[in-house]
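A protein chain is absent from this complex, but the other protein chains hold their places.
Order of writing sets the labels: A and B. Residues in every chain begin at 1.
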Amino acid sequence: MSTKTKIESLLFISAKPIGTKEMAQLIKKDVKELQAAADELMADYNEKKGGLQIIKNGSSYQMVSAPENSSLIQDFIKDETAGELTRPSLETLTIIAYRGPIAKLELERIRGVNCSLIIRNLLIRGLIEAKPDKKKNETYYSVTFDFIRFLGINDIKDLPNYEKLSKDDTLDKVLKEDRGVNNL
Amino acid sequence: MSTKTKIESLLFISAKPIGTKEMAQLIKKDVKELQAAADELMADYNEKKGGLQIIKNGSSYQMVSAPENSSLIQDFIKDETAGELTRPSLETLTIIAYRGPIAKLELERIRGVNCSLIIRNLLIRGLIEAKPDKKKNETYYSVTFDFIRFLGINDIKDLPNYEKLSKDDTLDKVLKEDRGVNNL
Partner (left out) sequence: MLDFKTEKFQGPLALLLQLIEKEELDITEVSLAKIADQYIEYIKKVGQIDPEATADFLVVAAKLLYIKSKALLPYLYPEEDEEVEELEQQLKMYKEFLEAMKIIEGMIGKKKFAFAREFNRKALLNNINFFSPPKKLTKENMSTVFEELISVIRPQEEKLEEEKLERKINIEDKILSIQQIVLDKIKINFSKIMEKAESKTEIIVSFLAILELIKQRNIFVDQDDLFGEITINKNN
């Protein structure tokens, strides 16, 4: 079987996100080749617009049901998720989605308020994840697959205006100027 | 979306075979029409010879991974279930051991992060088991008897320091403090 169909089987069986590294090891291909095949498979699925989709977050992939069939699946698994998020949670999520991986200090500088409780709540709900950077002695936050599934998009990069907002000069400038000043 | 893609989504989500009758009810089509669409979908899949297949048993359908990839799947499961536990998994397991039966949300509040994937892995390995409490609409986790015996004891209460540790009020305090965080 081709690498593509092997990836297909793995994504199906695992029922959770898998990284290219793990897949490359299992399929015995190098990571680059594997990533190319996975991206191709993802494009195939998304072009076909069938009942399944492949979504991507960083270098990991997950197979999911088509967002268009959301209410059908909710009926089937008796899921009552209403997608309710409060304003502060949404604000925080938005910033993490566009600017992640982002440190808490930077996040708080953008929002102008302390975000500890909201971060904890989002971590527990599985909408964001924390990755420690030991060298910098700092924790970075990114959105998870669960958040991407929630939006019904294929990749965080599909968010409207992603290019602009993720690379906003204003932001970089403020963060740079501000580093170490610690006044907000 | 067409009936076919709706069936595709349902078969994908369900880990078990689904009957035409149940699908017809969910999709709001009559059984005959549904069966025709399901057969067509199955033919599409089997013709494509990809990583997924649809099999039929009587009037039930199931989506499975291609049999050609079964050794890959076995490697994947071995990979997921062999070896020592990561620190987060180990922490989760000890909380379940000393505080079980314990609900998922309580576990997550203690650890401060979502535990879905860790719980799933501990379940696959046979270290913990889930018991649904239908009244509370909540699932409770405890360690399995296999695991208790593996540790060389006959009862979970024979764990070192069980009396003291299982009653330590630190965790109760965390759970109490946290109430209301969900409203953020």
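The definition used in the following text is that a contact is a pair of C-beta atoms (placed from the backbone, for glycine too) under 8 Å apart; a residue touches a chain by one contact, two chains touch by 3 or more.
Keep in mind the model is a prediction, meaning the values are calculated, not measured.
Student: Return the single residue from A:Gln53, A:Asn121 or A:Ser142 that touches the missing chain.
Tutor: Answering carefully, the residue with contact to the hidden chain is A:Gln53.
Student: Using the document's definition of touch, tell me which of B:Glu22, B:Asp44 or B:Glu91 contacts the absent chain.
Tutor: B:Glu91
Student: Can you tell me which of A:Leu105, A:Ala130 or A:Leu165 touches the chain that was removed from the display?
Tutor: Within the whole complex, the residue contacting the unshown chain is A:Leu165.
Student: Spell out, residue by residue, where the missing chain touches subunit B.
Tutor: 12-16, 77, 81-85, 90-91, 93-95, 97-98, 110, 120, 123-127, 144, 146-147, 150-153, 158-161, 165, 168, 170-171, 173-174, 177
Student: Spell out the interface residues on subunit A facing the chain that's missing from view.
Tutor: Listed in rising order, the touching residues are 12-13, 15-16, 53, 55, 62-68, 70-71, 73-74, 77, 79, 81-83, 85, 87-88, 90-91, 93-95, 97-98, 109-114, 145, 148-153, 159-161, 165, 168, 170-171, 173-174, 177-178, 183-184.
In the analysis below, only the chains that are shown with their structure count from here on.
Student: List the centre-to-centre spacing of subunit A and subunit B in whole Å, with centres computed as mean CA coordinates.
Tutor: So the centroids are 21 Å from each other.
Student: Any idea which subunit A residues touch subunit B in the complex?
Tutor: Touching subunit B: residues 1, 4-10, 12-16, 22, 25-27, 49-52, 63, 65-66, 68-69, 72-73, 75-77, 86, 88-89, 117-118, 120-121, 123-126, 129-130, 144, 146 of subunit A.
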